[in-house]
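Only a single protein chain was left out; the remaining protein chains are all shown in position.
Labels for the chains are A, B and C, by order of writing; each one numbers its residues from 1.
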Amino acid sequence: MENIVFVLANVAALLIIAPIIDGIERKIKAKLQCRKGPPILQTWYDLVKLFKRPSIVTEESSLAYIISPYIIFANMVFALALVPSFTRISLSFFGDVIVLIYLIASSSIFLAIGSISSGNVFATIGANREISLAALSKLLMALVLATFATLKRSLTLETLFPIIPPYTLSAIVSIILFAIIAYIESYKLPFDIPEAEPEIIDGILVEYSGRSLGILKYSIYLKRILLFTIIVYLILPREIPTLLTPILYPASTIALSVTYVCIETYCGRLRIDQALKFMKTLVPVLLVVLIIAYFNY
Amino acid sequence: MGSRLHILKEALRTGVVTKKYPFEPIEVPEGFRGKPSIDVEKCIGCGACVNVCPPNALSAEVDLNKGVKRIILFLGRCIFCGRCQDVCPTEAIKLTREFELSTLTTNDLYQVVELKMAKCEICGKPYATIRQVMFTAKNVSKDQRPLLLLCSECRSKVSAKYVSYARW
Amino acid sequence: MHTSTTEILDLLSKYGKVEKVHENTYFVEVSTDKVREISEILHWKLGGHFSVTVGSDERPINGYFKVYHVFLMDKQKLSIIVHAKINPAIPKLPSITPIIPGANWHEREAHDFFGIVFEGHPNLERLILPYDWPENVYPLRKDVSVRELRNKLLKNRNEGVKERKAEEKYIVPIGPYHPALHEPEYFELYVEGEKIIDAKYKGFHVHRGIEKVAEERLTINQIPFIAERICGICGYTHNVAYCQAVENAAGIEVPSRAKYIRSILLEIERVHSHLLWFGVLFHLLGFDTGFMMIWLIREKIMDLAEVLTGNRKTYGLNLVGGVRRDIDSKKIEFSLKTLDYVETKARRVLDKMLKLKEVISRTKNIGLLNRSEARKLSVVGPVARASGINTDVRKYHPYAAYSEVEFKVPVYDEGDVYSRALVRYDEIFESINMLRQLLKNIPKGNIMADRIKIPEYRKGLGLTEAPRGENVHLVITGRDNKIYRWRPRAPSYNNISSTLVMLKGESLADAPAIIASIDPCFSCTDHLVIIDIKRNVKRRIRLKELARRRHC
Partner (left out) sequence: MSIKLFKKSLWVFHLNSGSCNGCDIEVLNVLTPYHDVERLGIKLVASPRHADAIVFTGPITRETLPKAIRAFTAIPEPKAVVAVGSCACGGGIWYDSYAVIGGIEAFYKILKEEYKVKIPPTVYVPGCPPKPEAIIYGIAVFRGILRQKQRRTYFTEKEVPELTKDLIVNIEKYMDSKS
């Protein structure tokens, strides 16, 4: 029971911190563009405003359109409960890697379904792109996680965190690859194709407004922090004293997000086929890593 | 990669350039074409600015009942070209350096100057503002000045030999 | 083959009366049946290019409608205007669109405004007037009072609305409010997956009826200000072009100091416009840092314009006969300092940005327009120069102070988005170079011509090279300090139709960059509706009532 309290506290803390991390990213991005940038709490201000605004529901929008933001949000919250964050305690006994992938993948699909059912042409193109990107990136993610599972000979999250030691080639390479995939998954440039603003007007999100838009944006921030958390815990050694994790964890998450945003600031957007091509080249690499991992190198 | 680092270096060298405005005022360069403003003491209501204003932001209206002429400046249509300043005979209308003109109602964008009109000595019709009559009088030889007290029609009736110096 | 000026004039005199209006500008009056023949000779045989068609209602003067076709002969530095009288009872003229496809819009415009029927035109549909405009009302005819019309139209706004039926096709609307364009234009893209099969343009949302306003309400010296508001980015070149047209018509000699000041501000405008374009391009490629960095540099140019003219945009500097503000030595010094800053910064940043992998992979070999297509559509400016056509009004029809400075005209042969970027890149630095020469050599003297008298019913042609290409204004002076007919033709007018060629077969993701690559200035063009390109949509995807209803 005590665990549950800890997990709830963890999740609550993550819910608060996720938009703040986005705020930090925006600030840093601004600085890199010679601007002053918004206050760090800006993302929170935006979200609060969105939550206070009504969401427009048109006659043509279906049920899927209305409920999918909430499903995605619930998915993300559940996924966050599965991974350790400020403390190592988590609900990981509920599920393993497979559940995690399932949660991430299903939210992509719900996002696509929701936006297709909004009936807007830009949303449809966005959804198209989202699906083709998601299909490939989830395959990649599955391959990486399979590599981890092969290394540890287990699927439970408990054993996967951390992946190092052993300091094998395959462990290090697969962590790097996971970081790349996490980058793609978190809709960052040059991979923010489904929501490309100039091409298809914020794509998948175009028809959402007010509260549902807020929930969706919030879910995206949560997804980012989820991916960061996984990367952090793949590396963070178990030997670190329990008391230090509440400090080390946010510090490393922020460090990671800063790195990501620095990369993002100096990238242009890829065309969908270019992005897919890039991701396809990762597949054989991952397969090789998987084989190496099987032989424990 | 090299190019990216180079751009990063350039950005860092430039540093944050954002101005503090609106929390600190900013300096506007000399000769900036800002809000046109009518000096109500100098304006003679001649309407030269009205004739020349391309978007008709300046308009004139004559209220015969009250015997007044109004010069109306509507900033919400002004294009800040400064032609009014060029033609004003008394330098009453000038472009200031004021650029903070935003308002929450269009009503606040108006400046109205209402000037009393002189009545024709013969027919009693208001024909020009008193200020304009006095301004013109200064530029006309003394013997012709009494004619300025008449409207253009009466003047031409009274005396064909006088050339009208001012057009109303 | 090079034909000399006299040879051309001899040839022209065989067709009709040749009238020299001002230097290097000749009007040739021909009979209606000869228009096509002479146009073909000028455009295809003598190496000139078709520039603009101007319709005009001259019934109050001579009882006829008139159509003027303007041709520019770059090699001989000549402007030749072919015009024909049209009987107002049956306003008909053979179309030149079958020979010069670039004339398509021009003729449709004349049809919209004057009701002149162009025989043999492939598609003489409404182009410019709003969707709910009544039939058989031609706003630029002199017997139409627009104020009356306006009141009538405002009352029954929806009169004549034809419900646009949704087509069962997968249409991606770009616009009217597309974030990439920041201007309300409407491209319909027919896509198959991510590939564009066909494109349609429905534009002219910004048609503001400028010609009628100018002809009916404004006086000669008020029009420069409305001309400047044709376009907020390159307005000053319109301003200059108009003033030049009137000056040419009236034979006014502008003092050379005024000419220098005009050139200086034209070049400042070009630098700002090209930097703006680079910013927008990078934004469209998803590279926002590029947008921010370029606009940061551009801000200095805007500040410079503010110091020189009193406003960041819409300089409001010209009147017929000269300029309104002088430049003193302090301002020259400030300008030179700003230019140094802008040049070093722009070189450092732009050089590197144009080498970025994403930028190259998304612009090279994208949006191709080859030389022969470019000739057919009569494109101008950087678009033409990127497709291997060496044309530049500043060089071949020098105006203002351009005959007194040295500069190169960059020409690239590839005809893709990247080469259009390179043309503009070169031009930025050529312009800065030119500005230095102009600022250093500016002569002393007056800035306004002394005696300005404008005779009535005289024709004049004003040419400038806008940042987007050649800019043509044709003016017929009128009575009572008014203009009888004024037709500004912005460069984008000729360029926009080329995007439809460029877009075919490209990827949807590249569409904004391609459209932007011509630097479309829709408000310039708008004075319009459907480009009918043969449809060959193979797979039709049905999605009910797509965009139409909700794309906003």
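Basically, a residue touches a chain if its C-beta (ideal position, glycine included) is under 8 Å from a C-beta of that chain, and two chains touch if they have at least 3 such contacts.
Not measured: the values here are computed from a predicted model.
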item	value
Among the chains presented, those that the missing one touches	A, B, C
Of C:K14, C:K45, C:R147 or C:K364, the one touching the omitted chain in the full complex	C:R147
Touching the absent chain when the full complex is considered, from A:I184, A:L213, A:L256 or A:A275	A:L213
Missing-partner contacts on chain C, residue numbers	129-133, 139, 146-147, 149-150, 153-154, 157, 176-177, 179, 182-184, 204-210, 212-213, 217, 225-226, 229-233, 235, 276, 291-292, 295-296, 299, 302, 311-314, 521, 523, 550, 552
Where the unshown chain meets chain A, residue by residue	26, 30, 33-39, 42, 45-46, 48-49, 52-56, 197-198, 201-202, 205-210, 213
Residues from chain B at the interface with the omitted partner, ascending	16-19, 21-23, 26, 35, 40, 54-57, 68, 74-81, 98-116, 118, 130-131, 133-134, 137-138, 142, 145-146, 148-149
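Just so it is clear, only the chains that are shown with their structure count from here on.
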item	value
Leading chain pair when contacts are tallied as C-beta pairs	A-C
Rounded Å distance between chain A and chain C, as computed from the means of their C-alpha atoms	47
Geometric centre distance via CA averages, chain C-chain B, whole Å	34
Residues of chain B engaged with two or more neighbouring chains	4, 7, 11, 14, 17
Residues of chain C whose C-beta touches two or more other chains	289-290, 293, 296, 356
Complex contacts: residues of chain C adjacent to chain A	170-173, 178-180, 194, 282-290, 292-293, 296, 356, 358-359, 361-362, 507-512, 543-544, 546-547, 550-551
In the complex with chain C, residue positions of chain B that touch it	3-4, 6-7, 10-11, 14, 17, 29, 31-33, 52, 54-55, 79-83, 86, 95
Residues of chain B that touch chain A when the two form their complex	4, 7-8, 11, 14-18
